[in-house]
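My questions will all concern the structure given below.
The complex appears here minus one protein chain, its other protein chains still in place.
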Amino acid sequence: MSDAPRLSDPGAIVMSDLSDLSDLSDLSDLSARGRHSLPNALELQGICKTFGPVRANDNISLAVRPGEVHSILGENGAGKTTLMRIIAGVITPDSGTISLGGQPVNIRDPLHASELGIQMVHQHFALIDTLTVTENLYLARLRSVYRRLDLQELRRDIQELSETHRLPVEPDALVANLSVGSQQRVEIARSLLLQADVLILDEPTSVLTPHETSDLFRLIRRLTATGVSIIFISHKLSEVMEISDRISVLRDGRYITTIEGDKATAENLSEAMVGRPIVERSFVTGDSNIQRQDEPALAVREVTTSDDSDSVKLQTVSLEVYPGEILGIAGVDGNGQSELIDVLLGHRKPTEGSVELSGEGHPTGRSGVAHIPDDRLAKGLIPNMTIWQNLLLRRADDSRFLTKRGVVRKESARTATSQDLEAFGLKREVADLLPSMLSGGMQQRVLLARELTGAPSVVIAAQPTRGLDIEGTQFVRTTLDRLRAEGAAILLVSTELDEILALADRIAVMFRGQVIGEMTNRDADLVRLGLLMGGEAA
Amino acid sequence: MTPTTVEDRRSRRRTTAHLWTTFGPAAVGVVAGFFLIIIVGGLLMVISGISPLEGFDGLWKGSFGSTIGFGSALLRSTPVILTGLGVAVAYRAGVFNVGAEGQLFIGGLCGTIGALVAPGPAALNIALALIAGFLGGALWAGLPGYLKAYRGVNEIISTVLFNFVAIQVVAYAVNGPLEEAGSVSPQSERLPYGIPGLIPNTSANYGFVLAVLLTAFIWWYTTRTHQGLRMRAVGGNPLAARYVGVNDRRSIVWAMLISGGLAGLGGAVEVLGLHHRLFPGFSPGFGFEGLIAAILASGNAIATMVFAVLIGGLRSGGEEMQRNTGAPIAFVFIIQGLIILVAAGSRTRYRRSAVPGQDSAAAHDAGPYDAKLLESPESMDA
Partner (left out) sequence: MLEFGFWIGVTAAGMTLAAPILYPALGGLISERSGVLNIGLEGLMLFGAFCGAATGAASGSPWVGFLAAIGVGAGLGLVFAYLTVSRAANQVVVGLGFNIVALGATGYLLNRFPKTGSPTDVPGFGRLFDGIADASELGRVVNQTAPVFFGFALVPLVWWVLYRTNWGLALRACGDHPESVDALGLNVVRIRYEAVVAGGMLAAAGGAVLSLSNLHIFVEGMTSGRGFLALAAYTFGKWRPLGTLAACVLFGVGDALQLRMQTLGFSAPFELMVAVPYILALLALVGLVGRSQAPKAVGAAFLPDRSRQSKRAPARDAETIRS
């Protein structure tokens, strides 16, 4: 039971993009009515949401037309997630109105939002991995818990859905065994099963290969042709420009502007996002500056790991990083990068091959090998300790504040760590806070302070700018560049190709546990890298 | 724009909130306990035709109101302190040691064996016996610790099961190999030496002093040394600890060894200090009382000791009350249980794990839910 007219009625189907419709010839109800004559699928007016002193959303108004792909662009911290949570019913706004199909609605909770036709596919999927796909979808569609289990009808619906939208889904597969791309398709299937009129996709491409991304974009086109409106959230300008009909930009909690898809450029978008045009600094000064020494600081020689159900098997991986250079590892998450790092750090023993690290042994020693983990919450900071205690963990031998027996001299420890924090742009007072009190960007800076203080000779940086705003991203890149100039050997693992291209002297691509391509920065380009990332040797 | 202007103002409020989160339930427990004792206890006594005044008089005298009572309270709380410390140490390392009772039993067994085979004089014999008790308990906990660290076995379930095996092992030993010849009830031979008394004319012994010293040491170790810091790191986030270079698996095993050792020591002290012989079921649940003390104290060593003493006092007071007025010991159980339930239920419901507001890390990185697991040990250096 919903308050708004449902836009999936046959009469409301509109066309947004004719280019990919050859496969939709079986949809008989295509209407040539233009979009503009229909009420907006979703309209926000004056949405405000404050958390304490922070105005997460400040008087935001925007409209999404039926059957369009409308992107919300903004830096991390701009208010996109809060706004989406409001639309999805997870939180309610302090003021402002939401209308669906021209009718104002009051979205009470996610269930209600779902009934109104709003669905969201989150960055981290809400799937139960001990159950099958069908069981998951069944739970999503469950109305009454006090009934017999009956999966038959659902199976038929899944089949139908799968065919109609060309959405391949394996109904009896255990979710735990599915690839990330497949899991995402299950989430989308869920949204369609629940008859979404408005589908919010939150950073959907961060976990996909370029090939899977194109598949997703084609799917999006097909969906919009059936009248579904898609809200696409991303921070990647290139993708947003490719897929969107219109792009709305948020900055600091406020709505800035909406730009038509075909009129969007990197310049006007980034200017709207940040308030000034951004010049992507390139740090690579050309390989003539690299002075190759005889010995690499970091070397992986023919490393193979064992076959394991929870991890990707590495197969004869060989890499070298010399002092004063950055080697970038490109590739979609889940192709062996984490396993490679674990082998480098000694957390995983290879069955064949060897690892050499010159650096004075790992972490609790002095600066030797620095590691910036790709997940600052899960692998980075300890949640129940203050920041200075977190930093202290890395300094087991520092006699500035540790006696020989290992007793901590609290005051000098705090002072010393505060200084380390300042060097990374944080105020001294941060030292006494808990990690949970800091934003993502600040947490990342804390991690950098922990690892990079003291001129490490080897740095393994995994997704170092994940979740950071532009300023933070620039800071990290500048830091890595500086360390390189000071002679560190840096292994940079990143899913962001622009980042790799901006920083790395040499680039290797990992796919399914192997290094399938290696080249210098000069020889690299997006197309070639994209192909390799997708597994196709160039 | 300096990135931290927003947070400074709130850090003081947060610190207070943090302290409240850590010690709030404990405080509530104490206050609730006080009221519960009076209300429920009084009610029960009235119903049973016992004068509440006499009853409470007995309770107080038997716990902290008289020298004898004080002594027996100390005696009664010693094994609870030790097991509590053990559980607290494990808790800080992120391990839930529900097996303190079993470790205590094994410790008592090993302490008995140690006392029986070790040579005199008294000091040497007792020392060796206590060490044996420590080692026995340590091994009994080390096994489930290893299983958790290296095999991912849920330690709550495994330690509970180990408890029962331990109790049976002790019963077997006392009925068989260690049985005192010619005795009617199953018990071991009388041990040659006992822990010397602490306060004259009371039953308290130096075991209490040992417990206090160990409390201080454990507190110092966990809060003031780098090793303790690393252990707490494992308790906070084992994966992150690993990435900082801490061997999290080894830390878990070490923590369990220490934990079991302390509980085992509790058993050895009880046998050597009070009974001077081993018999089945010599523990009325010390291990569980210690666990409760440790959890209510959120793993803080000193708070654990305080709670353990209160629990011990409640029991010894209850016994005096029973002698005095004929009030059944069941009253004490009821009150003790209710206090535990109220204190446990008074933990603050939500653990703050994100700055509410602009796309903070949790909101952005943690997906659609900010739900976080509750059982992460606190570690403000208090």
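All chains are identified by letter, namely A and B, in their written order; residue positions are counted from 1 within each chain.
One rule holds for everything that comes next: a residue touches a chain if its C-beta (ideal position, glycine included) is under 8 Å from a C-beta of that chain, and two chains touch if they have at least 3 such contacts.
None of these values were measured; they are calculated from a predicted model.
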Query: Which of these touches the unseen chain: B:S72, B:N125 or B:S158?
result: B:S158
Residue touching the undisplayed chain, where the options are B:A129, B:L272 or B:I292: B:I292
- request: For the chain that's not shown, point to the residue among A:I60, A:L73 or A:V90 touching it.
  value: A:V90
Touching residues on subunit A - with respect to the absent chain: 51-52, 85, 89-92, 108-111, 114, 122, 125-131, 135, 138-140, 142, 144-149
Task: Against the chain that's been left off, what residues of subunit B make contact? List them.
output: 17, 20-21, 24, 44, 48, 96, 98, 147, 151, 153-154, 156-158, 160-165, 168-169, 171-172, 175-176, 285, 288, 291-292, 295-296, 328-338, 340-341, 344-352, 356, 368-375
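Note that in this section only the chains that are shown with their structure count from here on.
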- line: Per the C-alpha centroid definition, the whole-Å distance linking subunit A and subunit B comes out as 44
Touch list for subunit B against partner subunit A, complex: 2-8, 10-11, 14-15, 18, 224-227, 229-230, 232-233, 235-237, 239-246, 352-368, 376-379, 381
Residues on subunit A engaged by subunit B in the complex (per definition of touch): 51-54, 56, 76-82, 85, 88, 90, 120, 122-126, 253, 345, 347, 362-365, 371, 373, 375-385, 389, 392-394, 396, 402, 405-408, 410, 425-427, 429-430, 432-434, 436-443, 445, 450, 467
